[in-house]
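Quick one: this structure, given as structure tokens, is what I'll be asking you about.
All protein chains but one are shown in place.
As written, the chains take the letters A and B, and residue 1 is the first residue of each chain.
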Amino acid sequence: MPKLHLRRFAPAAALVVALLVLAACGGEYPNSTFSKHTELNEGAVFIWDRMMLLGTIVFVIVEALLIYTIWKFRRREGGPAPRQIHGNAALEITWTAIPALILVFIAVPTVRTIFENQRKAPAEALQVEVIGHQWWWEFRYPQYGITTANELYLPIGKTVNFSLRTKDVLHSFWIPQLGGKRDLISNKVNHIWFTPNAAMEPSALNGACVEYCGTSHANMRFRTFTVTPAEFEQWAAHQKTVAIGSPAAIAAAAAADSAAKAAAKSPVVKTASLVPTAAPALHAAPSSAPEVWVFPAEKIGPHAWPSTPLPAVAFDESVLAAGDAKAGRELLTNPANLGKAPCLTCHVIKGETNYATDDNARGPNLTHFGSRHTFGAGLFRADAKALALWIKNAPAMKPGSQMPSFGAGEYNPLIKAPVPAAAGLDDKQIADIVAYLRSLK
Amino acid sequence: MATATAAGAHEAHEHTHYTTTGLNHRKIAMWAFIGSECMLFGSLITTYLVYKGRSVVGPFPHQPWTDPVSGKVFPAILDIPVTSASTFVLLMSSLFMVLALAAVENKGKPGYEGLLGSSKFWLASTAAAGVIFLVFQAYEFTSFVHLGLTIKTNLFGSSFYTLTGFHGAHVAVGVLWLMTMLFIDIKRGLTPKDAINVDIMALYWHFVDVVWIAIFTLVYLIQ
Partner (left out) sequence: MATSAAIPTNAHAASSEQTGLWSWLTTVDHKRIGILYLYTALFYFLVGGLEAVLIRTQLAKPNLSVVSADFYNQLFTMHGTTMVFLVVMPLSAAFFNYLIPLQIGARDVAFPRLNAFSYWVYALGGLFITLPIFWGLAPDGGWFGYAPLSGPTYGGGFNMDFWVLGLQILGISSLAAAFNFITTIINMRAPGMTLMRMPMFTWMSFVVQFLVILAFPVITAALFFLQFDRFFGTHFFEVAAGGDPLLWQHLFWVFGHPEVYILILPAFGLVSEVLPTHSRKPLFGYNVMAYSGIMIGFLGFGVWAHHMFSVGMGPVADSIFSVATMLIGIPTGVKIFNWIATMYGGSLRFPVAMKFAIGLIAMFTIGGISGVMHSSPPSDLQQTDTYFIVAHFHYVLFGGAIMGIFAGIYHYFPKITGRFMSEKLGEWHFWLNFIGLNLTFFPMHYSGMLGMPRRIYTYDAGQGWDLFNLMSTSGTYLLLVSGLIFAYNFFSSRKNGAPAGNDPWGAPTLEWSIPSPPPEYNFAQIPEVTSRYPMWDLKAPDRTAGIAHSHADAGVIAEAHAVPVHEETERRTAKELGIPIPFPTIKPLLVALGIVVLFSGLIVLHAGNFPLAMATMLGGGAFMVGSLYAWLTSPLE
């Protein structure tokens, strides 16, 4: 019989083991489940450590016994015939009892932790509604009246109670660094709660959908920003306002400016087609509006900046810089443009005339889109070029995207044909819309 | 699955008299098949019960429902007196089946002369009872459809028709089997040597009956 000793493979095996050990010790693991940022994770890590210890002991004993047996009892020429043992009740009872005992040491903390984790959430908890869509995340803060998407802000040190539901198929909500997952199930509202540890640094964390949900399941990601309570309040105060440049915002600004005089007549801002009286209103918030606060970009680590490659969709980049936010807003909000830019039939911009409501919108709420760092469910950095390509041809950037292509001549999978030139947007118009969206701080 | 077992029906090595247990192969296979069928009907019944009361729109099994859109009133769907009658007929069929088997097993023995020993009569009665049950079911289904309940109406309709439909299909297979046996009996006469074949068929038939008792109790009687 040819001999192939284990030895021959030993260097390769040693290398692999060394690599894995190295990998376990060093390296950046931004989505590690071993952090102890929440009580959920502390419980999980406690049980994990115990199981890892017991498991390693069992593993070492079994494999050592196995290797010893293989070595010791290998057949030798002229060796004695083996003794024929058919069983041994005492031994067999022993190795039934010992694993049973080991399991008790796992079962007890398990059951205790299950009941701890699934207690009722504290009444003063921050409430967050998580709504899954194919393939993006909607987040609502009912205590603040905020609806946003794909970027979740959580105050450090405060318990947050999530209620989870889905608009379509099953999804699962998971932020590995903050604790175990919970499924979003049709016809059911699920719950999970945890408290980002007060000792935690403000950070940008990744989250993902972990229940297979169709074509772009892999592209259903989100960001979580854990921030200080003060920062959170600041962020929330701005997020609950209406969109910058919207008739409602202008009305509110005007009302605020004239509040002192208490006599001025409100400007007429009832119709959506009305052009704002002053261009700066698009870009500068009224003096009374809360200051815009978002998680600072420079604090976001490389793991939370997406590097999804952009598709080979042609776009005249020279027009991007010249994008005109005012023209973009006109494209979106003037009913005459609905055929070309029907954005508000699927998205909501609070303060504008919407054709959808938060409850039946098929796309993310765009009210403060300009304050987000990423878009497409965490798939792209919210820079002008990526946005332009997205509006031009979203399905090319995200397979199965329910947002069709709007660029003239681009293939639209929903109608299985290119968008006719007359019905599509040209690059200049797209640049205008991009400028408008980015202005929605 | 019915196909699979039926396919095995005439398979066994008849010439080999020796079997480990002394039992006929097909009888053991039938018991295994019945075990399997218990899980199938268990799943169907469980589904019906899980969905009980969870239909978004009516009509409902035990209480009337007013359509909020049209204002139309739908009566409670299930008609327990009628189904009790068909249940009685099906239960009687089990008795006939027992008598048919006894008639075949004891053919020619004293005490089995006349009607009691007429396997043809008892097989025909069993089959007839099965057919009557199926007619009742057909009547029940059509009347339910007229009352506004189809398999597409709501969860109740989907789970009810699927459960009772599967049972009805089993009864239909049993009736076909009984008629085949009756045909053989008429053609050449069944003898005690054929008892095993009737025995296996009887096992199946009784099982189908027992399932109906479960369905009748859980679906019709418990509100």
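Just so it is clear, a residue touches a chain if its C-beta (ideal position, glycine included) is under 8 Å from a C-beta of that chain, and two chains touch if they have at least 3 such contacts.
In this text, all values refer to a predicted model and were calculated from it rather than measured experimentally.
Asker: So one chain is hidden, and I want to know which residue out of A:Ala125, A:Ala218, A:Ala255 or A:Val313 touches that hidden chain in the complete assembly.
Answerer: Here the residue in touch with the unshown chain is A:Ala218.
Asker: Just the residue numbers, please: which parts of subunit B touch the chain that's not shown?
Answerer: Interface residues of subunit B facing the absent chain: 1, 3-15, 17-21, 23, 25-26, 28-29, 32-33, 35-37, 39-40, 42-44, 47, 50-51, 54-57, 151-152, 154-155, 157-159, 162, 166.
Asker: Even though one chain is hidden, which residues of subunit A still touch it in the full complex?
Answerer: Counting only subunit A, the missing chain is touched by 1-2, 4, 9, 12-13, 16, 19-20, 23-24, 27-34, 40-41, 43-44, 47-48, 51-52, 55, 58-59, 62-63, 65-66, 69-70, 73-76, 79, 81-88, 91-92, 95-96, 99-100, 103, 106-107, 110-111, 113-115, 117-118, 134, 168-170, 172, 174, 176-177, 179-183, 185-188, 190-192, 206, 208-219, 221, 302-303, 305-309, 399-400.
Going forward, only the chains that are shown with their structure count from here on.
Asker: Mind checking the centre-to-centre distance between subunit A and subunit B? Centres are C-alpha means, answer in whole Å.
Answerer: Computed from C-alpha means, the inter-chain centre distance equals 53 Å.
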